[in-house]
Each structure stands twice: as structure tokens, then as C-alpha cells.
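A single protein chain has been omitted; all remaining protein chains appear in their positions.
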């Protein structure tokens, strides 16, 4: 058997989701209870409260773009689409990230837009 | 005359605002037109559009906390208060920043909360 | 009453500790339960387990230096001293941070060494 | 049709350029005027003025290496070669980035050098 | 001949090591003596001294995770395994990185765990 790691950019959203689930399961199976609790806090941070889930997902998206993490951007793009973020809202949020974080965020914005297109493609073909 | 620069943390919001205005004026007077245009884009990024100013200021606040810039945090705290962000909304946004950005953001969150208190103090005494 | 915020660098370790406690208490009193849980995870991450508290505090110190957070560096310098980190160990850890994080960490290393001196000063005079 | 996103590292400079153009066109077609203006400012920042384009591209290269963005590094390597940056100049600029940004920049420096080789390869075979 | 650059995530540890050696050799052959000296300092920072190599590799791992550099994480995972870091120690170090650096480190932690598995796979099959 030849071992091959996953690429940083997963070919499809489906691949991304599978990899994310598989590795999260392994990390949670490690027996480190504090990591489990952190993962739980991570999930709960985006639940509807005083702010809506939609607003929180936009916060997560902008934080991910300015910190320049492609996987985190992918995750929040998916979630934003699920929460009904419309295209002009999406671009206005990306513009805030671009102005705050500078041109260094542009490659991540390109990939965010590519993922957004993939979400729309999946919606049309499913 | 003894020259003294401003400290990174201004004593009061009033000091912060004065320093910000004074230095921005000097930068804009430098004759570099592109910096002027950037400053203009920066202001316009938070104007109401498909997303409300309130939502955009929350995006700016979270981006500033995860990138750990005290002056930017101060600015967006002031603007969030002006846009009517309520205390529980404020803390939920800070929680998203804390979870995304980790404990390294905590000193900035402490100073954000201190600035929030100062805004409330100013409102009561004015 | 004139409102004055704390400076980013507290004059003494005593000031740092008081400010940290005061603001943490305010944040925890805000009623945001998830922030409380995060603070709890933060404390527990450095407790002795498979790795000793001393090793974990060194990990926290190096992470704080490469991420360049003075308050976090101050906190872990205090804790490293309490865990018995000796001066050559301290400098070897700082050297790892310096090599990984580059010359941009040097101002933070200067302040880390100043805090270390203050810890030693307090030990001698108490 | 199977959807496949582009990898973070494009196989060839040709692929990089095509992807960059394709996605920039989509972003600019989104109708968000402020993003358009930012892209315009980004292009103009490297035009010859008081400083030469060559110096500005070196500034862009070093900024990209210390902020560790492979696509940005690729772009500025191409532009530096076009502006006539010689190999010893290139390595001296990379050395400044390495010293400022630390060993964490080394993987990006490896890829910068690989891209530089590709530019030289293209020049010889074209 | 079609030129193809290496992907940011190398398929196997073997690929990673070969690429790292090949590019380091090219960089060192460039004749820039200061880069050579930096590479030398980088190697020596993890040698046993007042702190053990094992502790220093854990410091390098945590610094790499909070600064979010996959290649650096891969390198320190390999070295941690060679220094005999046990699985619970590994996860406790990752937990410190996760708490300090936040959820933005999670994609890098997933890849760190995947590399750790590959190291274990190699040990069993060699």
C-alpha cells in the first residue's frame, strides 16, 4: 500500500467533508478530553443566540479570511450558504476582510469564491 | 520642548480620537494619493449596503480581535456602540473571536471590554 | 473622575496581575457561559499530565513569543519561574522562539527578559 | 461533470496565471465596486514613482514571504524577474525576509526558489 | 519536458524529505553565506542543552502549529517521533497549541495527526 496524505485543498467539498469528519473522529478518539471540549465550544460558538447563526457565520468567514486559512474559509462558505447568505452580502463581507487584511488575503478570496461557485453548482445539480 | 510620542494605548477615548485624527490628517497631507484612496475605501467598507453597518462593524471588531490590533479594536468598539450593539451581542462576537483566534486574543478582549465600559461611562456622564 | 485605561505594558507584575484579575472577573460576570468555559480550558491546558507543567509552561512561553503577545509572555514568564525554569533553560526556549519567529520577536524577547529580571528582583526582596 | 478545485500550489506558472485571471475576472464581475477599487490600488502600488518598480516588487516579495503567502510570493517572483532582479539580489531580499520572519518562512523560500527556477527555465526554452 | 512544482502537501514523508533536501541544497548553493548561517542556527536550536532535544522539538511543534505552517509541523512531527514523544504527550502539546492559537489551528492539527499516523505506519512496515 502506498500512503498518500490529503492535499491542503481538497478536490471537492465532498472530499473536504469526508476528510474533516475522518480526522476529527481520530482526534476525538485520542482520549484527550480537553481537545474534545474545545471542539464542542467551537461548534457552539456559531449557534443562534443574541446574534443569529447567519451573522456568526459571517463573523467566522471574515475571521478565517483575515487569518488566511483555506479550510476554515471553505467550512464557513458552506455554512454561510446554508444560512442563506446572498451573493451581495457575501461579497460585502469579503470586502471587509480584504480591506482589513490587505491584498495578502486575495488568494484566499479567490478560493472562497471558487468554493461558493461549487456550492451553487451542487445546489443546481442535486 | 521635549518630544514625547503617544503611547500605544491612549489614556482616554478622547485622546485616541484626537491622535487618530491628527495623524490621519498628516498622512493624508503627505500627497500620496493612493494612501488617500485606501483610507477612503476603509471608511466605505463599513457603510450600510446588503449588510447593515451594525453587522459590518461586528465583522470589523472580530477581524481586529483575531488580528490583535488594540487601536482597531478600540475603533470598532466605539462604532459598535454607536450602531446599538447590545452587551450580549458584543460578548457573543468576542466569543467567536476567542474561539477562532485562541487565548492569545484574551489580552485584547480585556482591553476591548475596558473600552466598552468607557463608552458606557461616557454615555452616562454626558 | 478622569477615566484612564491601563497601558498595554503594566508598570509592575503586581499591576499586571491586578488588571488581569479585575478584567477576567468582569468578562466572566458578563454571563457568556462559553467564554467562561474557554477560560477554564485555558487554565487546564497547563496542568500536569503526560507532560509536566514546567514543559507546558515553556510551550506556552514559546507560543506567546512567536505570536508576539506581551501580556501572554509576561504571564508565562511568571509561571515558568514558579515551575523552576532555570535561566539557561529560559534562554534556550527563547532561542527556539527567536529562530522560528525571526527578529520580529526580539522586542518581545527584550520585554520577556525584563519581566524575568523583575521576577528575580521580587524573589530577592520578598 | 466532476467539480475539482485548483490546488493551492499550481503545477505551472501558466496554470497560476490562468487561474488568477479567471478568478479575478469573476470577482470583478460580482458587481462589488469597492473590491474593484482595491484591486486597482493593488496594481498601482507597484508602479514606478519615487521608488522604482524593481524596488517595489522586492518590497512586495519580502512582505509576501514574511506573511507566508505562496501565491503572492509566486506573483512577485515573476514580477521581480521581469524587472531584472538578479540572482544575488533575489537571495539578499530573501535573507532579509528569513531574518525578520524566521525559520517559519523557509518552506515558502523553498517554493520561491522553485518558482525562480521555473522562470529561468521558461526564459531558456521560449 | 513539462515543469511541475511540488504541491504544498507532499504525498508521503519520503517525498517531503526529498524535496526539503533538494531545495535546501539549492538554496545553500546560491552562495548567500548568511542564509547558510541561518540554516545552521536553525539546526542547532533543537540540539540537546539545558533543555532536552525532546522538549525542544515539542517547542518547535507548538510554535509551528500556532504559526500554522504545514511543512514545519510535518518536520517537527517526524522529529518528535524520533525523540520518543508518546501519543498522550503529543496530544497534550497539540492541545496547548489549540488553546493558544484557537480553532484556526485545527486544519493543521488534522494534518499533524495524519503525519503522525504515517510515521507509525512507516515504523510498522519497515
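By letter and in written order, the chains are A, B, C, D and E; residue numbering begins at 1 in each of them.
Rule of thumb we're sticking to: contacts are C-beta pairs under 8 Å (C-beta built on N, C-alpha and C of every residue); 3 or more make two chains touch, one makes a residue touch a chain.
This structure is a prediction, so every number in the text was calculated from the model and none was measured.
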| item | value |
| --- | --- |
| Contacting the left-out chain in the complete assembly, out of C:42, C:57 or C:92 | C:92 |
| Contact footprint on subunit E, counting only the chain that is left out | 34, 37-38, 41, 44-45 |
| Contact set of subunit C toward the excluded chain (per top definition) | 7-12, 68, 70, 87-88, 91-92, 94-95, 98-99, 103-104, 106-107, 109-111, 113-115, 117-118, 121-122 |
| Contact set of subunit A toward the excluded chain (per top definition) | 66, 98-105 |
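The definition used in the following text is that only the chains that are shown with their structure count from here on.
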| item | value |
| --- | --- |
| Whole-Å separation of chain centres (CA-atom averages), subunit A against subunit D | 25 |
| Sequence positions of subunit C contacting 2 or more other chains | 34, 38, 41-42, 45, 63-64, 66-67, 72, 99-101 |
